[in-house]
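Omission of a single protein chain aside, the complex is shown with its protein chains in their original locations.
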Amino acid sequence: MTGNIIGERFVVASFGESHGRCVGVLIDGCPPGIELSEADVQVELDRRRPGQSLVTTTRTEEDRVEILSGVFQGRTTGAPILMLVWNKDVDSRPYEIIRNTPRPGHADYPAYIKYRGFNDYRGGGRFSGRITAGYVMAGAVAKKLLSKLGVEVLAYSLEIGGVRARQLSVDEIRKHRYANEVRCPDFEAAEKMKKVVLEARKQGDSVGGIVECIALNLPIGLGEPVFDSLDSDLAKALFSIPAVKGVEFGRGFEAARLRGSENNDPFILVEEKIKTASNNSGGILGGLSTGEQLVTRIAFKPASSIAKPQKTVDIVEKKETEIVVPGRHDPTVVPRAVPVVEAVVAFVLADHVLRAGLIH
Amino acid sequence: MTGNIIGERFVVASFGESHGRCVGVLIDGCPPGIELSEADVQVELDRRRPGQSLVTTTRTEEDRVEILSGVFQGRTTGAPILMLVWNKDVDSRPYEIIRNTPRPGHADYPAYIKYRGFNDYRGGGRFSGRITAGYVMAGAVAKKLLSKLGVEVLAYSLEIGGVRARQLSVDEIRKHRYANEVRCPDFEAAEKMKKVVLEARKQGDSVGGIVECIALNLPIGLGEPVFDSLDSDLAKALFSIPAVKGVEFGRGFEAARLRGSENNDPFILVEEKIKTASNNSGGILGGLSTGEQLVTRIAFKPASSIAKPQKTVDIVEKKETEIVVPGRHDPTVVPRAVPVVEAVVAFVLADHVLRAGLIH
Amino acid sequence: MTGNIIGERFVVASFGESHGRCVGVLIDGCPPGIELSEADVQVELDRRRPGQSLVTTTRTEEDRVEILSGVFQGRTTGAPILMLVWNKDVDSRPYEIIRNTPRPGHADYPAYIKYRGFNDYRGGGRFSGRITAGYVMAGAVAKKLLSKLGVEVLAYSLEIGGVRARQLSVDEIRKHRYANEVRCPDFEAAEKMKKVVLEARKQGDSVGGIVECIALNLPIGLGEPVFDSLDSDLAKALFSIPAVKGVEFGRGFEAARLRGSENNDPFILVEEKIKTASNNSGGILGGLSTGEQLVTRIAFKPASSIAKPQKTVDIVEKKETEIVVPGRHDPTVVPRAVPVVEAVVAFVLADHVLRAGLIH
Partner (left out) sequence: MTGNIIGERFVVASFGESHGRCVGVLIDGCPPGIELSEADVQVELDRRRPGQSLVTTTRTEEDRVEILSGVFQGRTTGAPILMLVWNKDVDSRPYEIIRNTPRPGHADYPAYIKYRGFNDYRGGGRFSGRITAGYVMAGAVAKKLLSKLGVEVLAYSLEIGGVRARQLSVDEIRKHRYANEVRCPDFEAAEKMKKVVLEARKQGDSVGGIVECIALNLPIGLGEPVFDSLDSDLAKALFSIPAVKGVEFGRGFEAARLRGSENNDPFILVEEKIKTASNNSGGILGGLSTGEQLVTRIAFKPASSIAKPQKTVDIVEKKETEIVVPGRHDPTVVPRAVPVVEAVVAFVLADHVLRAGLIH
């Protein structure tokens, strides 16, 4: 039943349940001397907080982070950092129904089998998107670490409900990714996305989408092939975000249809520096960072919790039935996933920066 | 510089270089009592052996596996299993050129930086596809283990050079996946794929493609969320195969464009058993196996080694130049990747079967 | 700066500082369905609580444990278990002095160098014996787990300040180990130990001692040689208790002076069962449990914090000086170490019981 710990040098341990007392994270391996305040973490947490617009759930969660260890006089000490938010605004009663009638698209049924019925099913327990609040806390610390090397991690909604953003510049992404409710710096596309989401909500349905994440100023050679290569570790961590069904780097699945002569990125000299003329590789070759922009795209399925009645099975009475999923739902998880993707990419990069000995 | 070990309970350690003395694998954690012979491993290895047709490289590698520890009287003992093949037919001289002029699309350049010029660059060293011979050995043992639970792992070429196979039945995949050179059980598509590959070869170019892999008869609840979930661990391992640029499960990236009501798989009763009416999830919910067919697709970029001259930089003299990549090339890696994907999926599943305590 | 996580399957992560907000533990890997209440943990915690007699420090720490995750309806869920006690009765001001004048026998100086001055030095921070409160919490859960197999872990003070207990029966140990302040079931020796301790206290000094720990009803074959053998893993964990300077099993150092014919334990049949006539091995052969009683002894140095003035160096002004160590001191750590040793042995055994697949 292990599996809640990730990373070799920047070690992130997740804990907490959706409707338990708290949700949070324990970080082991953060070097001493990094400035870190609750405000630093809160900024990031606020970006994933629900209740901010109609495109997300109307649940309100205050989510004030508390740092309980590992920080002294405003700086990390090198000791484990424990951070959490206390759970509030929780009404668990409606969830009784999911105990015996698993929600389609949710982990209820396999979790019931795996944990032999002992798992905390309220609000989805450990399988709730709420768990990602802990990821965001870890990401906030990782970002502070990465900033010492000038590394930046930027994500945004590339596509929601079939509406895709146009090609965007780094500057646009950096400045505008949190400028609207759908977290898409292409404002025109953002308007359309919003419309699609609200329509789905009206119909008691949900839509999926794609988050793109870039990382800038990466040193060359991050990653520990063959198994802990940079893409391997990023993919592992990204698939730990609920609702993710696909991860690709650079041209990704599209590359499967290219010729080698099209897809290979030629090396060139730019102001004495070795660069590539294109970046089809997404900044990763052989599992190592190339020094070019890291580019990854993450596919999110439409949120499983929808208002429409759905077919399911009563697993105790062993008969088919219907369920109306309780709770207030996100008609799409994509906008709130944007800061989560940034956080996850950041803590994987922090791990590899430390493994490479670039920060002590 | 660690990173060559994967798995928690079925631990796979990779070693060897393309043009070194050998390539192989060390397995720690295999339970005692599993029947295992060199022939069992050889069957799998032969499937990835090059030199079998024009769609792959014409290099010949004998690749006779030797089991050097961990097996006694035809069965595993519970001790570490060391397996390797000795390298032969190796001409390293042409590779001198890549030392200073990195091949586009290869790891040469970031590897040179990371290992400060000390890496064994001959034939790509640790970044060669040849390393996957070790994966296949590990997969062969994993398959023996999985067969005790009736679990089967089947992969095939779903798409090569833009040619996509039609929908195939499990039986077709099981019987015909190794029936032709492109490893596609849709014989009509296979013919077209072959044509595309040979054309690319003639042009000194290469093509990419997609491998699909299914796993049958999985127990419910494999996977250790939140970080060691089944999709996380599969993705991590799959991205350790050279040339992989994308991994998806079930509907994958397509799911990003579906509505929740379309994508959710309703639970139904089939002969008293709880099943799902569809399998858009690809057999994974919340990072746990659902008992339905596991479905994953892996995107391979076109092989980076092409005969055409390409732009690169002389990193010592710091000037732009051209390279004609030495060696005999695979015009596509996809057919030979099929047994590798099977192996990788098998050893990740074996790891999770052991973590779940289903075999001792 | 990692290193605060131990175990493969019953994973224990330590956090908190002596004078920070809290001290506690995160457990990953505990199987679902184990009955667990705060009272279960409190019983164990109360045994290491200070302020109970003159032989320990007079500081009072309430140490009420709170379980913050991983338990639902009185049972473990299979999710990570977060437990902590909030720090109270803390006066950190006297500790300013140790910043620049490291206490002899304490980690102050190497910690200052390692963490570059950023470590939380108040009360010793992470190097305080207070950290073991978390170990005890983890041990409490481990004991519940082990009790399902009938495994019992019993420790007691074998020797304090040179006074050694007589040979004791298992029953005496089980019943009387917490019956007096020095945790020695030999009441006569206990009286003498107490006298020695109080004398040392009066002189502003401290004494060391030896804790013996036995474990009963272990299954045969626990341990994963060659590196994760049972003695290896126990020793590693036991040396993580502050003040431990030696660990031995069975006859231990004494065995170095025996002949093989004396030290080997002959196998015999006792009521059809294979047993050994003696137990010089302490229940471990080749790193595996033999099914006999596990016997380990742990040497504790005299507490480093003493009232007597001691020589030290002002590391800023670079000159020799004297220090009178602040705080209220334990004249011996041995009695309070007894429940800590039990806890540590218990969580290592729990880890190996899970690795052996004996509980799911």
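Just so it is clear, A, B and C label the chains in written order, and each chain counts residues from 1 on its own.
Methods note: a residue touches a chain if its C-beta (ideal position, glycine included) is under 8 Å from a C-beta of that chain, and two chains touch if they have at least 3 such contacts.
Predicted, not measured: the structure shown is a model, and the values here were computed from it.
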Subunit B positions in touch with the non-displayed chain are 1-5, 8-9, 11, 13-17, 20-22, 24, 26, 28-33, 68-70, 72, 75-82, 84, 114-116, 118-120, 122, 125-126
Over the whole complex, note the residues of subunit A touching the chain we left out. 8, 357, 360
Against the hidden chain, subunit C presents residues 1-6, 8, 12, 14, 102, 104-107, 109-111, 113-115, 126-127, 131, 159, 161-162, 200, 205-210, 220-221, 223-229, 231-233, 235-240, 242, 244-253, 255-269, 272, 274, 276-277, 280-282, 285-291, 299-306, 308, 310-313, 315, 318-320, 355-356
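The definition used in the following text is that only the chains that are shown with their structure count from here on.
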Write the angle of the rotation needed to overlay subunit A on subunit B, where the fit uses Cα atoms and the result is rounded to the nearest 5°. 180
Please report how many Å separate the Cα centroid of subunit A from that of subunit C, as a whole number. 39
At what distance in angstrom does the C-alpha mean of subunit B lie from that of subunit A? 26
So what's the Cα centroid distance for subunit B and subunit C, whole Å? 46
Multi-chain contacts in subunit A, i.e. residues touching at least two other chains, fall at 1-5, 8, 14, 114, 126
